[in-house]
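I'd like to ask you about the structure that follows.
With one protein chain removed, the remaining protein chains of the complex are shown where they sit.
Chains: A and B, in written order; residue numbering restarts at 1 for each.
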Amino acid sequence: MVQTSTAPLPSRAYVGTGQRRIDGVSKVTGQARYAAEFPADGLLYGHVVSGGALANGMIERIDASAAEAAEGVVRVYTHENRPRQPWFDSTYQDQVAPPGIPFRPLKDAKIVYSGQPVALVVARSLEVAAYAASLIEITYREEPFRTDLAAEQSNAYVPPEKRAGIEPPPPDRGDVDRALAEAPVKVEASYFVAAEHHNPMETHASTVVWNDGKLTVYDKIQGVVASKEYLTEVFGLIADDVQVISPFVGGAFGVGLRPQYQLFLATMAALDLQRSVRVTLTRDQMFTLTYRPHTIQHLALGADRDGRLTAIRHEAVAATSTFEDYQEVVVNWSGLGYRCPNVAFDYKLAKLHTYTPSDMRAPGAATGVYGLECAMDELAHAAGIDPLELRLKNYAEEDANTGNPFTSKQLRECYRQGAERFGWSRRSAAPRSMREGRELIGWGMATGFWEASMQQTSARAILSADGRLEVATATADIGTGTYTILAQIAADAMGVPIEQVDVKIGDSSLPASPLEGGSWTAASAGSAVEKACFGLREQLFHHARAMEGSPLANEVLERITFAGGRMAVANDPSRSVVVADVMAALGLEKLAAEETAKPDQDAQENYSAYTHAAIFAEVRVDEELNVVRVTRIVNAVAAGRILNLKTARSQILGGVVFGIGMALEEQSELDHRFGRFMNHNIAEYHIPVNADVRDIDVIFVEEHDDKVSPIGVKGLGEIGIVGTAAAIANAIFHATGKRVRDLPITPDKLLRDGDDGVSSGMARAG
Amino acid sequence: MNRFSYVRPDAVAAAVRERASDPGARFIAGGTNLLDLMKYDVEAPSRLIDITRLPLRDIQELDGGLRIGALVPNSDLAYDRRIEERYPLLASAILAGASPQLRNMATTGGNLLQRTRCVYFYDTATPCNKRTPGSGCSAIGGINRQHAILGASEHCIATNPSDMGVALAALRASVRVAGPDGERTIPFSEFHRLPGDEPQRDNNLAADELILSVDLPAEHFAINYTYLKLRERLSYAFALVSVAAALRLEDGKIAEARLALGGVAHKPWRDEAAEELLRGQPAERASFEQAAGQILSGARGFGENDFKIELARRAVVRALEQAAAGTPQSQSDKRVQ
Partner (left out) sequence: MQATETDPRPGNGTGEPGPIPVVLTINGTERRLEVEPWTTLLDLLRERLDLTGSKKGCDHGQCGACTVLVDDRRVNACLTLAVMLDGASVTTVEGLAQDGQLHPVQDAFVEHDAFQCGYCTPGQICSAVGLLKEGRARSDDEIRELMSGNLCRCGAYVNIVAAVRQVMDGTGAGR
């Protein structure tokens, strides 16, 4: 429930400041341990053997004899000899699984995608396992496969079963065909977004420590609860026999939402061998996990001569696997981003013989809003209206997809502050009209949208007699700053110095928390921690009031403030009690409270909740050589309460850098003859390097939201990327006059004359 | 990585003997490419001969030029005062490549031996004539944005990934090597090979030969030069196209020209006819366009890399303009001069 004004808001000594990360020292000194870094006695190392250059077929023969004979090898597992405990459940679907049948490694001889795990070598050292893996000989029987999205467009279908938590496209409204036919200004274009792999710097790993049948599992996961549930459901383990721990996660961006195959393999081997086993994936094997699906979009926009939208049609065909229907929200944004009476949507999937795509930073929005925001830029150009002016003219005051008002929406202020900081008013409208030396200068902008939500989360707060405060919930910190913001919230709630606060997360034995994703963690875990602290306050107050001669006698909680280790009557600080004295008087070593925070049902049903951003980008493009430099970005974000100015800014900076990669560099390139992503390393799959990034200015626009979460937070993890690629693409158009509708915008595409971007892009990707 | 034995000789002759006695052996120095390939099971030497203790770490004067020991690390070479002052083209090319860490490890000799970045060469699951002769070239008809537009064959369209080598080609360096029968010197232009029907052979070094030094001739080109590298991100990426250009100008005319391309062929690409075309011409765009046309006259694309022909043409012109103006490309300021 949302906290109402019955409790006094805690003092804000920490929340809203630029508090340094409380886990910072452990990270800069190398003490922070990640999943593959926990020691265990007698640890064995598993190395995964990846399947060959075919995407469909059968393993005809697998010869592991040389590997098994290598000194130091303990066991080689294949589909032929893997343990077949009766409780293996091959149908269990993990928390965010799309409809379908999840992939299970070594299930049978079937090859369903190129590079799938086909064997696990377990050995006494990392080096021996990798070496022995190279000795395994496999012959395959190839069957036809399809990995060409462009070619499969004609077989695309509306997913029959919806993915939980993913809103399907809303009903069409108005008459788009007619509105388009009558529109004096219209644009129509196709846009392509390349497949991308998440590539967190830490590769996936699981260390499964076996102790007399009980498992302690260190897993790379965006929520230990998901791994634990997977292990109990798939392996039939008793909940008490499994503890999953993940104090630090070396980036994830969505690839850690679903338990990945190394967890299955390490656990399988540990249970079978009754030994501790670690399986770490190689960087190349990270390209055999999930990916952002490449997507073909078609947009048509119509407007009157003043630039008021009369029609939007947004269609998309996205890749999925042959065995699961992965879905994300791609086209719905066009129904709520702007005011428009006639809107039509279409969202289809095409089955490819690849692994199942998955959520990757701002799933769906990064893709769909890119299409919408480029189309808006094209419309602005066609109508002869400034791109920012066009957006203001069509500003949506309510969510037309649902008819609901927004919980809060300070997007206008984002536009205003962002434009002012960027100097947008000095933009010269015509493409190719700004230059310096041999470089064309382009200014582009776009809007960003992302869902704001909180999820039910439990947390515990324990106050010790020595004054230390521990707050705990099972959630994760994947670099987002969760440790720090929870410490800030707890310190403020209890009025103690932050140095006295211990934060425990990333442990399945702690109070339940959802996966860290969807930008909901700060709102969810933060609210739960605050509520648990409020529970402590209440207990302390009741104890204090009941003490003999209590200065708080006859007071009510609502009038009590907690600060400096004391409970005091608001407006009468002379009447106060030292918290430690209460604990001592009662002989309490520890006082604990556990609470569960839930989203406001009424707000969820009657309001639409989104974060918003206005992104302004400057690019400089060498006129002849088409070298593109992103020299300046201003991203003005409205996302409710900002808990920590440092970590919040870092979230947006990171999203923007992700967006630079999406706009200019990132693409997982399929060779359809092998059904294989070929640039499966991070020398050939380009993510931005330091030299690619120059000035990024982040503005947090003040926004009060009392509906999304009790603590006023709306979330920041994804909004930074949404719209960034569009702003850059629009800036490149403004600089060069070339409209490349095919991400990433690599030099070859700019070299071509004309604006046939999407067809060329699909030819390459397809 | 496969199992192998390890030996660390302290004399050149001993190292050469080790190599000659075991055809599966490989020299290792910086290791930045060999270990990379061994971890991918592309290379599987039976023995590693660690040459890092051999006395090949000096840069010495040589008849007005310089003799660079094979073990001089890339960064030491790029930041050597004599190189900075006399051969800034070489320094610039080195600093355009790899990363500071890799440049601290990689050696002068090793740079000449680095293998292609072709994704099929690196992936043992796919056919590749360079890795497995006779298995076929997957890059033809495949992912080939990085691949060759000059000098390729029906068996292989891989490119040499070196930046340093492009400058060495332009500077007309030579490579001094030692073998069982003594020393010999190979002109840089003859060091690397075109793929032909033996794409497994990157160069003309005999199996039992060891690089001793790279020798730079006396002509420096310290004023009118540039190394211009175009790639898909602004640092730490292999070249789509790179150009080493060096000019000696006299009275506004080109007295001497050097031009080499990287990222476009199985070897650093030089075209003496293009250099000859420039000689005696005014240092202006029309001359540069003519030279660019010449050096790319035999260029051919393979689909995805078709664009590199036009990109290379423009890059050559720009590089010559930079060289002529005496405004070499900065490797840290990413604005193309």
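The criterion applied here is as follows: a contact is a pair of C-beta atoms (placed from the backbone, for glycine too) under 8 Å apart; a residue touches a chain by one contact, two chains touch by 3 or more.
Note that the structure is a prediction, hence the values are computed from the model and not measured.
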Option touching the unshown chain, where A:646, A:673 or A:752 are the choices: A:646
Listed residues A:687, A:701, A:728 or A:745, member touching the removed chain: A:687
Contacting the left-out chain in the complete assembly, out of A:414, A:615, A:656 or A:732: A:656
Touch criterion as defined above, residue of A:250, A:293, A:371 or A:675 at the omitted chain: A:250
Positions on chain B contacted by the hidden chain, ascending: 1-11, 14, 28, 30-32, 35-36, 39-40, 47-48, 50, 52, 75, 79, 98-102, 104-105, 234-236, 330-334
Contacts of chain A with the absent chain, listed as residue ranges: 20-21, 23-34, 36-37, 39, 70-71, 125-127, 131, 199-203, 248-253, 280, 282-283, 478-481, 646-647, 649-651, 653-658, 681-683, 687-696
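Here is the rule we use: only the chains that are shown with their structure count from here on.
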Centre distance in Å when chain A and chain B are each reduced to the mean of their C-alpha atoms: 41
Interface residues, chain A side, partner chain B - complex: 50, 52-53, 127, 130-131, 134, 437-439, 620, 622, 624-627, 629, 664-665, 669, 671, 673-674, 676, 678-681, 683-684, 686, 688-692, 746-748, 751-752, 764
Partner chain A, residues of chain B touching it in the complex: 1-3, 39, 41, 117, 119-120, 122-123, 125-126, 138, 141-143, 145-146, 230, 232-238, 240, 304, 307-308, 310-311, 314-315, 317-318, 332, 334-336
